[in-house]
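A single protein chain has been omitted; all remaining protein chains appear in their positions.
Right, chain A next:
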């Protein structure tokens, strides 16, 4: 108890120190924050009313975002099948699944937007770097999910197929896969939803999709158009969530 009390005290102290440090070392001039009030109001004013003439751009951008999410998810599935098997405790030796799991943890740790920036540098502007970035980033999670799905199945039918003389891959196909298929479907749809949501902003770094228009309109001071696109993004996120809730109901 005393230790916990000390722990709580130390934590509070640490948080206070972090806040003080941030204030002391950042150029936050309170006077600037005060005078920013009218400027922010002006900025918001220029966003209103949102310009509805950008409907065509919104459609084009959303379609491209959807394509990035679909192809990115496809790429992640293709990568996650072999990596998921190699990350499974029940399919390979500890040395193999431990190193693959570490690799996947590293992949998960790199933010999507960072991968996208690197990919734009590597292959140029457009949806292609977005697709590659989504596929790479999503694999970190999806391969882990697939490995857990493999490890979560009932062992008895696998032993039965082993007894019948079936090799490891044949057992995967006929004893493990039928059991894990619904889990894989659910996980893949979940990851697709995340991919769609995360790829909305990829255009900001030039990796294709609807985010491109937000960036373009903000840079050219067309805030009313930027507002329309932002509203479209919000609507899409809500729609994705609603569809996901409906799908989840089907898979549980």
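We adopt the following convention: a contact is a pair of C-beta atoms (placed from the backbone, for glycine too) under 8 Å apart; a residue touches a chain by one contact, two chains touch by 3 or more; residues count from 1.
Criterion: contacts and distances are computed from a predicted model.
Protein name for the hidden chain, per its UniProt entry and selected from "1,2-phenylacetyl-CoA epoxidase subunit B", "Phosphate-import ATP-binding protein PhnC", "Isoquinoline 1-oxidoreductase, beta subunit" or "Acyl-CoA dehydrogenase": "Phosphate-import ATP-binding protein PhnC". Interface note for the absent chain: among A:45, A:82, A:152 or A:178, the touching residue is A:178. Between the chain not shown and the residues A:47, A:113 or A:166, the one that touches is A:166. One chain is missing from the display, and on chain A it is touched by residues 154, 156-157, 159-167, 169-170, 173-175, 178-179, 181-182.
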